[in-house]
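Left out: one protein chain. Kept in place: all the others.
Let's look at chain A:
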Amino acid sequence: MKCESCNEREATIHISKGNGFEKTEKFLCEQCANASFENDFSYPDDTFNIQKLLKSLSEHPSLQQTQRRPKQCGTCGSTINTIVQMGKFGCPDCYATFGSQAADIISRVQAHQSEHAGKMPVKSRAHLKTRKKLEQLRGRLEKLVETQEFEEAAVVRDEIRALEQAGDSDGI
């Protein structure tokens, strides 16, 4: 039996076409089967067509501004146009690079939600704790300097330095 797609090579693979598993069954050679994997299977995971949604965003005013001077992500090279086109960010840093535009896209896709409320990586939990502590200490240092309690201020300053350095060496 010949491959139904190229009609040249022997059909060695039985593939079901359609969304996930078949509306029609096909018999293909390996080359054609591999090529069709990408097009014919879609995983029931992408819950809706994001590209379509984002296309409508390209008429959005804050996205249009960039057409004059396209900003590029320093880590991956994406521009807001490639992001909208693909329906995907190029790398984690794109989120910060495209600040308000990223916020627009996220809010649109996530039904106006904009703040994460769930789990935090253990490392971030520690980092947040350190940052809170640092804020506290800096406030105290300021007051101590104001009231000219320099001896204690020096102690607090050293505490701050120690915390900052510990943070650096942990890569946080």
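Throughout what follows, a residue touches a chain if its C-beta (ideal position, glycine included) is under 8 Å from a C-beta of that chain, and two chains touch if they have at least 3 such contacts; residues count from 1.
Note that in this section contacts and distances are computed from a predicted model.
K.L.:
What is the missing chain called in its UniProt entry, if the choices are "Protein arginine kinase", "Bifunctional protein PyrR", "Tat pathway signal protein" or "Multiple sugar transport system permease protein"?
P.N.:
Checked against "Protein arginine kinase", "Bifunctional protein PyrR", "Tat pathway signal protein" or "Multiple sugar transport system permease protein": the hidden chain maps to "Protein arginine kinase".
K.L.:
Just name the one of A:6, A:86 or A:145 that touches the chain not displayed here.
P.N.:
The missing chain is touched by A:86.
K.L.:
Kindly state which of the options A:7, A:81, A:100 or A:113 is in contact with the chain not pictured.
P.N.:
A:113
K.L.:
On chain A, where is the contact patch with the chain that was removed from view?
P.N.:
1, 10-16, 18-23, 25, 27, 30, 33-34, 37-38, 41-48, 50, 75-78, 86-93, 95-96, 102, 105-106, 109-111, 113-124, 128, 171
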